[in-house]
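The other protein chains are all here in position, but one chain of the complex has been omitted.
Labels A, B and C are assigned to the chains in the order they are written; within every chain, residues are numbered from 1.
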Amino acid sequence: MDFSFTEEQTLLRNMVQSFVQDNYDFDSRMKIVRSEEGMSREIWGQFAELGLLAAPFSEEMGGLDGGPIDIMVIMEELGRGLVVEPYLPTVVLCGGILSRHASAAQQEANLPGILGGEHIWALAYSEPQSRFNAGDVLTSAKADGEGFVLNGTKAVVAAAPWADKFIVSARISGEQRDRNGIGLFIVDKSASGVSTQDYPTVDGNRASEVTFENVAVSGDALIGDATTGLSILEEALDHGIGAICAESLGHMKSLNDATVEYCKTRKQFGVPIGSFQVLQHRMVDMFMEYEQSVSMTYMVNMKLSEGEEERRKAASGAKVQIGKSGRFVGQEAVQLHGGMGMTEELSVGHYFKRLTVIDTQFGNVDHHLKRFASA
Amino acid sequence: MDFSFTEEQTLLRNMVQSFVQDNYDFDSRMKIVRSEEGMSREIWGQFAELGLLAAPFSEEMGGLDGGPIDIMVIMEELGRGLVVEPYLPTVVLCGGILSRHASAAQQEANLPGILGGEHIWALAYSEPQSRFNAGDVLTSAKADGEGFVLNGTKAVVAAAPWADKFIVSARISGEQRDRNGIGLFIVDKSASGVSTQDYPTVDGNRASEVTFENVAVSGDALIGDATTGLSILEEALDHGIGAICAESLGHMKSLNDATVEYCKTRKQFGVPIGSFQVLQHRMVDMFMEYEQSVSMTYMVNMKLSEGEEERRKAASGAKVQIGKSGRFVGQEAVQLHGGMGMTEELSVGHYFKRLTVIDTQFGNVDHHLKRFASA
Amino acid sequence: MDVEFTSEDQAFRAEARKFIEDNYPKHLIGADRGDLSKEDFLAWHKILAEKGWVAPSWPEEFGGTGWTVTQKYIWNEESAAFGTIPPLPFGIAMLGPVIYTFGNQAQKDWVLPGIKSGETWWCQGYSEPGAGSDLAGLKTRAVRDGDDYIVNGHKIWTTLAQHADWMFCLVRTGAEGKPQAGISFLLIDMKTPGITVRPIITIDGGHEVNEVFLEDVRVPAEHLVGEENKGWTIAKFLLGNERSGIAGVARSKKAIDRLREIARGELEDGAPLLESSDFARRISELEIDLTALEYTELRTLASESKGQGPGPESSILKIKGTEIQQRITELTMEAVGNYASPWVPQLDRGDNYRAIGPDHAEGVSQTYFNTRKTSIYGGSNEIQRNIIAKMVLGL
Partner (left out) sequence: MDVEFTSEDQAFRAEARKFIEDNYPKHLIGADRGDLSKEDFLAWHKILAEKGWVAPSWPEEFGGTGWTVTQKYIWNEESAAFGTIPPLPFGIAMLGPVIYTFGNQAQKDWVLPGIKSGETWWCQGYSEPGAGSDLAGLKTRAVRDGDDYIVNGHKIWTTLAQHADWMFCLVRTGAEGKPQAGISFLLIDMKTPGITVRPIITIDGGHEVNEVFLEDVRVPAEHLVGEENKGWTIAKFLLGNERSGIAGVARSKKAIDRLREIARGELEDGAPLLESSDFARRISELEIDLTALEYTELRTLASESKGQGPGPESSILKIKGTEIQQRITELTMEAVGNYASPWVPQLDRGDNYRAIGPDHAEGVSQTYFNTRKTSIYGGSNEIQRNIIAKMVLGL
């Protein structure tokens, strides 16, 4: 049992931290969010140069041989800066699936574009009716000769407006909510029959409704096979949970720091409002929520490589913690900032909104409490 | 719509209040609780003399023609004194069933004994396996000529050690949890085959496990018929809920008053602990819980005579409120009294324990949330 | 003690309902508050004014309806059930009672009719950057100069000031004694030179509040309400009134109905979300808490109708009312799942606007974010607890 970071991980943290401080202060961030595209290709290129996009991949794949703990370190620091560039969908979700389950040919064809920063990927798995059940799939993949034809709509696909490629879950066989019969397909956004309706999301990101209309893909677009698709997908989502738990630590830490600082300087009734015991204890509760979240984030990221049952339980437990803590910290940070916390001008509200989305992302507290109990 | 008490009700409140203040201070109460019998027959006689035992019954039955609001007033004041004498089982539960559903002959035979204070009654309805479902009945009533033979065990029957008579639910037909086929029987405690295992309960009351072994009762011991038994019983339990909601108001009010008083006088760090804002807001929350409980208690007692659906919803909603509020107020009163709140010497812990039992009595928060949702 | 309505009350309910159904502007049914133009805000107000029903809480001599407490309760219930846009609170609920209680005859004569007709849109100049919870810490100064005051200062969180014709305003006229002692209550024409209104965009993307800068603004002294330096009494009177309307029971009932409707339409593994025991439980808990609040408000109204004014107990209505509103909007957002994320604030909607996801999901996140303000404004919920601790519990 060991709770310390390696020297490399500490260096990695320092590097990302400096990069975010120097290049991604709140004003820069808001400029990027409000820009036409909503992300910065320049920042993305710098991620590639810094090796962040290569961090979790093995050396054979051209990567830096990192693991979940390295991703955790990176995501935590990206969270502090409320970074919108699509590290999670490209590297953690799609990159993770490719590195763990794609064939050598698929990896050769696709990983270099991720590591080099040329391609952005999005994971198109949720559907209008599926809520938080990744196995509730209506999008169909009909065998057609050596290949497949895809039809269906994917809902709220994060980063899709920026993406060049998708990994798409589609049903090859079985009923709407059968665990078996789901395949994961690599689909070019430029493929004929793919269309997107793009929009911003409440947390400053971008997403799309993605429609597939008779989209023909070749047989080697399928990752794994039709019996393992859902397992691969669920594993990827659990890795995603590990990553956004870490991201949320960055948000909570920023909010807690900002709130303590604000309460020390904001005066009412002739004294700093931080001298009121009720607000002090509120901040203590925020601090404790953060500390408990740190613990659960370490826990889940250490357990992502364990067996499926343990991984599921760890991921759901951590997601419940982060959902509750993030909600509490976000709401109370706004409350303690008073009217100022309600304005677009301060970063507080933006952290709050990202934490609100994180509670829903990959399933909310209710969903994961049930999954935890059944694991 | 009218939220005022009649002049008679105000007089009634004053009378009960004075009686409790004069005859039932904390020391007297503890003497009674610790006595061999655990209740005072003398106090019970005085209840009869004051007309409390006659309050809710119609004039034709020799009563004072009161209703749920009168019972509410009485129970609230009895709650303030933590009175253990069995007003609830005798007058509210069994007396209520008899007055609303018994035949003229049954009423003539039984009500005078209640109104005059000669007989104490207990409602034997819960069973070891039934939890909070009054329709989960294994005790059997087998038709035998004109009468019935009862067999089974009733669990945690409040006031049974003091009772002369029981109203017993027993299954005449059907399966363990069928709504139909349950009869309510008047059974003398002295009847052959009735035995009790008596014990104190955590709130200073007494209860028994009551066993019926081939107990023969005549046909006119049955109240109503075999199809309405459960409805009659559920109605009685909802009246019981109205009454213990009121009782709990007395407890909460006493605890809140005692806590505010204690915090004004108890000094630490050279100042009254009531000057600490965290404790102030805690007491404000206790106050608000009490006020919301008052509202729900008024609500339920005004709706007890409405149709079944509305009555059920009102009773379950009120019981949820009182369960939560009573728990919060009780726990926080102990917490704010510090170590002193943990001792048998102060009344605080005794109110807390009675409130704890009230949360379970007639079904806890979980049970009534489900019942509320399904009503 | 009785919860039944009399037959007179029931007749009144029928009349009220019919009047709303017959007269409420069709194009405003179900309208979203953030989308409203100034005219939209005032349309229903003006219809009510014509009917004589725009100010039920005022004394009859000033144009009130003379309704009983129960009738007012019924009117609120029916208005909320239909989902009307309530008359602007700044004039009817806030300034009106101040004027007929503290104003002189001339002020009564020109202010009250304009409020009722909707001709004058008022805004409230209370908060300042340095004076939020600590309202008495305000710094905006008014200096007497002949028949005028010259006002300099900076107000903030001024709701809908972008539409306002006039502002009622707290200003500092004296520097001696306690901070509360030197405050006066002034009426200011928003068209006076020296006034600048700057929008504040909130985290829901809406423009509801503003900053108001006052630079050498000349205000005739006849627009002082009550005595100079005695404005704090008026300020507290107004805050007390503000608190009592804030429970919002009837509107929360409607919001729970909508939540239930949404949860019936949203599916979880193919079954309505409403059938999930966890979700149903949380709706039940909301309904029970709201019922308790409703009866607490009714008890408060009942004692008011006996001549007892809204006491410090009414802080409960503010605290519980806003907590419930926040929980409803939060649960509604949760109900729509992934479709809580799309972000199309009112300000950004062009003509070619197309909804993302189911219609019922639209704006639920914005509403949730916006509703966070309710525990901050009108005296934060922490301040309300301080009030109860001091005034009710004597701590």
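By our rule, contacts are C-beta pairs under 8 Å (C-beta built on N, C-alpha and C of every residue); 3 or more make two chains touch, one makes a residue touch a chain.
Every value quoted in this text rests on a predicted model; they were computed, and no experiment measured them.
From the options B:S195, B:Q268, B:S305 or B:S374, the residue with contact to the chain not on display is B:Q268.
For the chain missing from the display, the contacting residue among A:Q21, A:S195, A:S218 or A:S295 is A:S295, taking the whole complex into account. Touch with the hidden chain on the side of chain A covers residues 1-6, 9, 69, 260, 263-264, 274-275, 277, 280-281, 283-285, 287-288, 291-296, 298-299, 301-303, 317, 320-321, 369-370, 372-373.
Of the residues in chain C, those that touch the hidden partner chain are 277-278, 281.
Those residues of chain B that touch the chain absent from the view are 126, 128-129, 131-133, 136, 155-156, 176-177, 197, 199-203, 207, 209, 267-270, 273, 276, 278-279, 331, 334-335, 338-339, 341-345, 349-350, 352-353, 356-357, 360, 364, 366, 369-370.
Keep this in mind: only the chains that are shown with their structure count from here on.
At the far end from chain C, in terms of centres built from Cα atoms, lies B.
Here the spacing of chain A and chain C, counted between their Cα centres, is 39 Å.
The centroid of the Cα atoms in chain A and the matching centroid in chain B are 54 Å apart. We define each chain's centre as the mean of its Cα atoms; on that basis chain B and chain C are separated by 43 Å. Across the assembly, chain C contributes residues 382, 385 that each touch 2 or more other chains. Contact with two or more other chains is made by residues 276, 278 of chain A.
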